[in-house]
Each structure stands twice: as structure tokens, then as C-alpha cells.
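The structure under discussion is supplied below as C-alpha cells; questions concerning it will follow.
One protein chain omitted, others in place.
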Amino acid sequence: MDSNILSLRKEFRKFRNLDYYDQSESRQPYSLMPFNFHRINDDLEVLINEVGDFLLVPTGTAGRIINKELDKEYDSSLYADLLSNFFISESAYSPLIDLLATRYRTKKLFLENFTSLHIFVISLRCEHTCHYCQVSRVTQDRSKYDMSREHIDRGIELMMKSPNPNVTMEFQGGEALLAFDNIKYAIGKAQEQAYKYRKNVNYVICTNLALINDEILQFCKLNDVLISTSLDGPKHVHDSNRHKPHASSYELTIQGIKRVKEVLGNDSVSALMTTSKLSLDHPTEIVDEYFNLGFQGIFLRNISPYGFALRTEKNRYLTKEYLDFFKKGLQRIIEINKNERRFVEGLSQILLTKMLTPMNVGFVDMQSPSGIINGVIVFNYDGGIYASDESRMLAEERDFTFKLGHLDETSYDEVFFGDKANKISAVWANESLAGCADCAFQQYCGADPVHNWATQGDLYGYRPTSSFCEKNMEIIRYLFELMATDQDVKEIFESWIRI
Amino acid sequence: MILKTKGETHNIPEGTLVRVTRYRNKLEDKSYAYIAECDIDIGPYVNKPILTTANINTETIGSRPVVCKMSSTDHLAEDDIVLIGQRGNIRTLYRPQSISNVMFITERCNSNCLMCSQPPMDNDDLDFHYDINSRLISMIPKDCPEITLTGGEPTILGNRLCDLINQIKNELPRTEVHMLTNGRSFAYNKVAERLAQVNNPRLMLGIPLYSDYYQIHDYVVQAKDAFYQTVMGIQNLKRYDIRVEIRVVLHKATIPRLQKLAEFIFKNLPFVDQIVLMGLEITGYTKANLNDLWIDPKDYMDELRNAVNYLAKRKMKVAIYNTPLCLLPLDIWDYARQSISDWKNIYFEECEKCMLINECGGLFESALKRHSNHIKAFKEDPRTTLSGSSEKLLACDAV
Partner (left out) sequence: MINAVLDSKVYSKNAIIKCLYWYSSNFEISVELDEKGYYNITLKPKSDLPEEEIESIRKKLNQDFQDYNLRDVVAQETKTIRELLIAKAFSHGEFDEDPPGMMEDPLGIKFLE
């Protein structure tokens, strides 16, 4: 062998120790990669990188890192964690920046296929009188509150234009089943079009189940239609919220759920609660109600500040009371997980999936860019096209800020890419909003221009008094605190994440 | 089991590949050579190649193709393919009875792993092996289930590696191709793209990653920037949906941050096809570096279990290689595989008493030099002696 090669080889093949591979010498001190931090409590803070990976550390660590006080030897374990998680770098930027970019793109993947949820408000008619209902109560006889067949056709046409190969067609009301004939027509039409446009369509009917019968159930079974219903909690809570003249809404709902499960299977019906002022006093009972009925979990929603709800004094309440309710409910849910079985809290599940996984989560109420238009579109009973469910509720109050057009006259492009959409797009990314742009929880949270408009009279929103902001920040902080202080809870949370 | 032997070659060009047989009628097929006991008079097949341990007189051989005075032919099974090489070396390259056939690409390597089981030689042997391998592929039976491409570092072969894989795709379309590589060359996207163009759907790359922290990985593989190159390589390969398996050899340097490596893989490389956690083989460079590497596997079972469960819960495919069942906690037995190549797979005397010997992967032959102090036979199957399952139960406690 060539002597040159021999000496090269000797050099190359000599075994070196760990220190030899230290690359920090080339750049002292280390450089920072984009990240933020937030104080969890007096002892802990959380460091969060550009794609939502986090490290829980003692208070003051962020300061030490940013002031370049970290020592590679003394802080060796933390240093390694920071380097491998893209908080710091030993060169101008991490050599794995392309990997980080791919992760960033992955986090926004919910945008890739654009609008998926298409809500058809098939009828405004309803026989309940829920005190928080954003939709005005119009009783059974007035059929001018049903969506016309022409409008159904046109809505389906727009739905087929979505670039998303998977779309959801969701029927809402009023009480959607009051217009069951039109639902049958709509689904039939959609199936025909879906075949033609090679789309996969999921069907959901939102109903209070009072009107459920065998014919409807058989139809749903045949056509793979899922049911979504409202269950506010145990009888006294539910019936107080949802007044049905001459009957107990709760009884009807419970019976309905049972019947649907029997015919369509256990996973075919989901329930959503709405929180009223009364609900706030009963977090554990509401959770127990859902648990005892065999549901996989519960979404502890707050009441949306729209429409009818705002009018009644009954439902104005401070975010702080909701947060108190949420925490008590979550504690009860954690207890159930410890002692009984897996039982998920919906909002936490979404947040935890964003925190603990690299996956993207498209949850229209809390994403950036926001879910309105990008994720959901609403076709109202009268042909109006709205950016979201809440947007059309504002319309019931004669506020048409988020009305994007009408099924009789507006083209797909005009709806989705027209002037209104453009105007909203300027404020729908939290990366560029005051308060949000510097928030450590940015990647977990979202922007909601509709909420801002409805509660503050301004699309852009004013974070210091935003209930959206206050609620989300505190819940995220709370989840971090729970995970940091209780390993069992951390494991329970990890069992909730959606892979 | 031996894979090479030596003999005296006559009238056979160096580099000849033959299939061996003990049945004369198979000699109709030109690729065959006959294993003769002592009598090399084989009638009508007089000009066919013969392999024998017998000490045959040169005059008797004449111009016939013969390898005589071989140290052994007992290790040769029917239809094995051997290479008749330089200086009378007879190397077995393919055994139809084995599921662990290997195709050696080169002894060159651009890494120098502390525990390398096949220490690199810096000889330019690319042409030599390429020539043999391209002929070998044509001889391998079409029902070969799997072939492993290894070295050294196969990608050093460059474009011709793609040619080989393409040839395998065309001539052995039902054969799984597993290539062991450090993945560094794929940091150049063009290299990944070229491999993708071959489009062999049965190809999977086994790429080692030893830490989430660059310094530890670079130290283990003894190459600066290897970590960054390897991770970039995996990313590029996945652009083209090429199957990638991440391999982690478990030893003193890789165990401390094993959990963090699992987290790194889940967060950054969730698209890999599987993760394999491997017991250490005491061969090659390992012996020289044993003090820096050796840890009794029993002592790292907590770390192993945590990493396995972490990945499995997140729906990633995990497997444990090269680790006997008596060392593993019961709750991760499902992930253990019988992974050791047959020709270096052994069982200890203690194992002969074990009722689970047939399910267990056993040990490396080299384990005779150094092994866990906790190898112990099972008198009962611990899975059936428990009424409920307890996550923290260690299998050997039940014996």
C-alpha cells in the first residue's frame, strides 16, 4: 500500500475520545435559534421552539441561555437537550435547518387541502327554546326557513370545488331533522357528485334527537351518516339550558343516544356540551354524565359569545369562572383515567397533540391561519355563504361582516379568494398579531377574527382583554404545570394524543 | 459454521463462481461444480469442475478444472454458491438454506465505529466485488427471500451500487433487499434521488443513529459531522419514500441518552419504517474498545423498556435484536426477534436446559468472550405462570 495512504489511514483510523468531536470551539459562545419562553409558576418555566417542542426548566434558565451564560461542561445535559431540540446552535444556525423547515411545514399541513368542513344549515326551524341559543327560535310551521333544493345543489357544487379529496358535509339547524326529506335529497345528490368528482364525503347530522325514528336510523346506517348531538350534562343542567315545551329534552336525548348506538354502533354518535352559567357549578357531574353514558371523552367547551347568547344576562360570565370550571372538570377526568379507563378531554387533546407530537392539528377554532374559510364554510338556509358557524350567528343579529356571498350569485373564487376573504386574511395569522407575535404559545394557539369582532368590535383584536387569549393561555399553562408536577398525569395526557 | 476454506486450484480462473452439488446429473447445468469424496473419475462429466478434500496427483488432474486438498467440504450444502478465489481460497457467497445471505460490496468505509463488527480495510476493492456481485446476482435462485447488502460502506461504490440494486430488481423481483449503510452519502439529495430512480420497492436501508446529540453519535462512529450527514441523508431518502430502518447498537455510549434519542426520532423522523435496538456483538473493533462500550445488558433494561414503550405507544414499529429473552423484561418480549445470522448463532450450555430455547434468538458466537452474568434457563414459561400482567415484572423473577 502507498505510504501516503498508509499514513492517512493511520490518522483516520485512530480512535479518538468524546472531546475530539466537540464542535463548540468554532463558535463561542453558542448562537441562539428562534425560541420563546413562558413562566409556568414561581419555580418553572417552559422553553418552546419554533415548531412547538418544549423543555420544562427551572425559572431563570431562559435568561441564562439568552445571556449566553450556559456552560457546555457544567450544564452538559441541558446543553445537549437544547442543541438537539433546536434551541441553540454551535454554528450560525443548526445544520439540520432543513429538517426544522420540514417540521414547520408539517405543522401547517392542515392547510394543504384547504376547506374540508361544509356546513349546510338545512333548516332554521326548531322546537326547543335553549336559552343560550344563538339562533333565533322559529317554530315548526314556517317552511320558508328551510334550505331550498336549488341552494342545496349549489352548495354541493361549491363543496365539490374544494381541492380537498376528503370533505365533510354537516347538517345543522335549528333542528336539522325537521327537514329530513331535504337531508335525504342532499345526501343523495352529494353521493352522485362525489363519485363524479372522486371525493370522499363524510356525512354528519347535528340533532337534538327528539325526532329520531327507525326510518331515519336506517337511512343513516345505509349511508354511513354520523350523528352529533348536544348533551349539556345531567338532567337538571341539560333541561334547564334547553327548554322543550311539554317534555324533557334530556330524556329524549338519552333515549336517542341509546337508540342510535343500537342501530348504528357505539362510535356513530358524538355529543357536544355547551357551558351555560348553570353548568359552571357542576363540572364533575357533567363529566360523570358523559363517562357513565360510555363516551370516549368530553369537550369542555365554553359558551360562544355570539348571537342570542349575548342577549341574556344568564350567560355573561367571566373567563375566570369558566377556567375554574374547566380545571375542576379536568381533575375529575384525570381521576377517571387513573381509576377507570381512558377518557379524553377534547380541548386538552388538541393542545397536547400540538405540544407532544410533530403532527399537524386542524382544529378550526384554534389554528393559524384561522379555520374560517381555510377549514370551514357555511351555507345558510337562505342561501347566504358565511366564513364560519359563528359568522352566520352574527348575521342573525344583522351583522354581515363575515358574509362572503350568496349561493345564487357568488362564484367559488369570489367566496374563497375575493375581497372579503382577502381582508380577513390580513388578520387571520397569529404570527403577525400584536400580543400573539411574541407569545410563547403561538404554535399551540390560533387566531379568531370572528371572535375578536364579536367581542371587541375589531377584526384584529386586542389581546389584553381577549377572552380567547386569556382562556387559551391559562389552559396551556395549566397543562404544562400538571405535566411538570405529576408524572402519572403526564402519562395519561400522552395516552390521549392523536397519532 | 465456516464460510471459507482453502484448497489447491487447477485450471480454474480466479474469481469463478460455481454452484456446488453432490449429484452428478446436476452437472448438465454449466454453473455447477461437483463435490467429490476421493474419486474424481466422474464418467461423462469429465470436464466439469470438481471440489474435493482428496489429495489428488497433479498428473491425474491434467487439464481438468479441479480444486483439491480442500480443508473441508462438509460445510458446503447442496446448491451453495462459492467463489473460487485467489490463492485457493474458497468462499461461500450464497446459501439457499440460510435466510441471512449477505452480499459484500466493499471493505472501504468512511466511518470507523467503535464497535464495528466488520473493520474497514482501505483497499480499492470496488471493481473486484462489483464484478463478482453482478455475476452472483444472476446465479441466486429466484425464490431467495432476502439479501443483505453490506460492507464497509456500500454507497462508496457510487453509481454502480444503483446498477446492482437495479439488477436485483430485474433478476430477483421477489427478493427483499436490505442494505446496511451509514446513510451519510444521502445527505447529497442527488444520491438519494438516483437511488429512488432505481425504484426497487423491496429495498430497505438500515441506517444507524446512536444519539440525539451530535457529539455522541460522531464519537461512536468516529467521524466528524456524521450525525448531521446521516440525519440529512434519512430526510432526503424519505423525500422519495425509500424505506428506512434506524438501528441503534446498545452500549455504554448510547444507553444514557437512549430515551432522548427515541424522542428525537419520534419528533423529527416519525416517518421511518422501523427502529431496531440491538445488543452488542463482541467482535471486530468492539474488543479493542470494550472498556468504553461494555455494559451488562441486564443493567440497561429500564432504559430499553422505556424507549421501546415510548416508540410503540406512538405507533412506531420497534424491534429488539440480539438479546436473549432471559435478559428482557417480560412486557417487551413481543419486540424481541431471532435476529442473529445462523452462521454465528449459538446457545450456551445453560440454554440447553431452557424451555424457551426455540423462541429465543440466542447469542452471538463471540459472546463466549464476554456476556451478561444473567443468562439463565427458564424452567417454566413466565407468560403462563402469571394470572395478571404486571408491567414492571422482570421475566427471570418468575422462574
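For clarity, chains are labelled A and B in written order, and residue numbers in each chain start from 1.
Note that in this section a contact is a pair of C-beta atoms (placed from the backbone, for glycine too) under 8 Å apart; a residue touches a chain by one contact, two chains touch by 3 or more.
Since we're looking at a predicted model, the values are computed, not measured.
Only one of B:110, B:167 or B:309 touches the absent chain when the whole complex is considered: B:110.
Which of B:6, B:24, B:64 or B:224 touches the hidden chain is settled by the complete complex: it is B:224. Only one of B:187, B:244 or B:332 touches the absent chain when the whole complex is considered: B:187. The omitted chain makes contact with just one of the residues B:156, B:203, B:220 or B:275: B:156. Where chain A meets the chain that is not shown, the touching residues are 5, 8-9, 12-13, 31-37, 39, 50, 62-63, 66-67, 91-93, 95, 97-98, 100-102, 104-105, 108, 434-435, 438, 462-465.
Take chain B: the residues that touch the chain left off the picture are 108-110, 120, 122, 124, 153, 155-159, 184-185, 187-191, 224-225, 228-229, 232.
In this section, only the chains that are shown with their structure count from here on.
Computed from the mean C-alpha positions, the centre of chain A lies at a distance of 47 Å from the centre of chain B. By the touch rule above, chain A contacts chain B in their complex via residues 1, 5, 9, 12-13, 15-18, 20-23, 53, 80-81, 83-84, 95-96, 98-99, 102-103, 357-359, 494-495, 499.
Only residues 112, 114, 120, 122-123, 212-216, 218-219, 222, 224-225, 228, 231-232, 235, 257, 260, 264, 266-268, 270, 288-289, 313-315 of chain B touch chain A when the two sit together in their complex.
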